[in-house]
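A single protein chain has been removed from this complex, and every other one stays in its place.
On to subunit A.
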Amino acid sequence: MLSFIVRRLLSGAVLLFVITTVAYALLYVGGGDIARRILGQNATQEAVAAKAAELGLDRPLWEQYGGWLSQAVTGDLGRSWFSGQLVSVGVSSRLAVTLSIVIGAVLIAAVIAVVLGVLAAVRGGVVDRIVQFISVLGFAIPGFLIALGLVLVFAINLRLFKATGYVPITTDVGGWIASVTLPVIALAIGAIASVTQQVRGSVVDALSRDYVRTLRSRGLGSGRVVYKHVLRNAGGPALAILAVQFVGLLGGAVIVEQIFALPGLGQLAVQSTTNGDIPIVMGLVLATAFIVVIVNLLIDLAQAALNPKVRLS
């Protein structure tokens, strides 16, 4: 078990290295005249060249990347070229916002999807068709359209929630809930749709297994068999799709944060990529890739806990 975790962490580290290398190379190639952009159109040629030298932009790619990397492994991600803020501070404060809505959406999606998926698989018939239809709709309608609809109905017409802005949980719990509810719903709907389909599929599959019949032949009620045995067996594939959803929602959060004006990673990503603020972009890439690696590891561990056959492999 321990060697499994170590192996996965090592391969995660390799993944982080490759992703940051590729990202750095791409940013370098397409960076354009960043020094000029920082200083503005009126700066003199000499000032621009001096700024470029100060940022190390005049050095070759591998030297720049090497410098970034050697600092990054010590936890120093540098400062933003534009605001001068520490990247680690800027990114982590934004990360808290994004993670709170993404994790909220994933948890809600998991609970609702398991209920709907099991219901559809066990009841079949009309219930199944209704659930399937709803989840197809939820899957097909782009998340940002749902977000727009939510803003229009609940924030602008009914005035139940604030349309924009963010209240940190540390300042006001009620205000925090009011500010994240709509974004979480907007993100969760698409995830609910996909995960429901997966849960339904794997429950239908697990229900048809021989051991279900044998356990029932021993006198166990079908409810007990479904909630203890079928759910545990169907849990693996459902967790896998949940991990995929998590990664997808990190991306989806970019658009949703923009609509609800939440100060999350997405906003930062839009700003810094348009400016060409390489330290910030690298910090973002590193943070998202790191989260993805950790989430995948956690999901794998959860799967191993669910199914002994997966263990140690």
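Quick note on the criterion: a residue touches a chain if its C-beta (ideal position, glycine included) is under 8 Å from a C-beta of that chain, and two chains touch if they have at least 3 such contacts; residues count from 1.
Here, contacts and distances are computed from a predicted model.
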Not counting the visible chains, the remaining one has a UniProt entry; which protein name from "Dipeptide/oligopeptide/nickel ABC transporter ATP-binding protein", "Glycerol kinase", "Aspartyl/glutamyl-tRNA(Asn/Gln) amidotransferase subunit C" or "EfeM/EfeO family lipoprotein" does it give? "Dipeptide/oligopeptide/nickel ABC transporter ATP-binding protein"
From the listed residues A:L107, A:L145 or A:L160, report the one that touches the chain absent from this view. A:L145
Among A:I5, A:V18 or A:L298, which residue is in contact with the omitted chain in the full complex? A:V18
Name, in rising order, the residues on subunit A that touch the hidden chain in the full complex. 15, 18-19, 23, 26-27, 29-31, 124, 136-137, 139-145, 148-149, 151-152, 156, 208-211, 213-222, 224, 228-229, 232-233, 244, 247-248, 250-252, 254-255, 258-259, 266, 269-270, 273-276, 281, 284-285, 288-289, 292-293, 296, 306-309
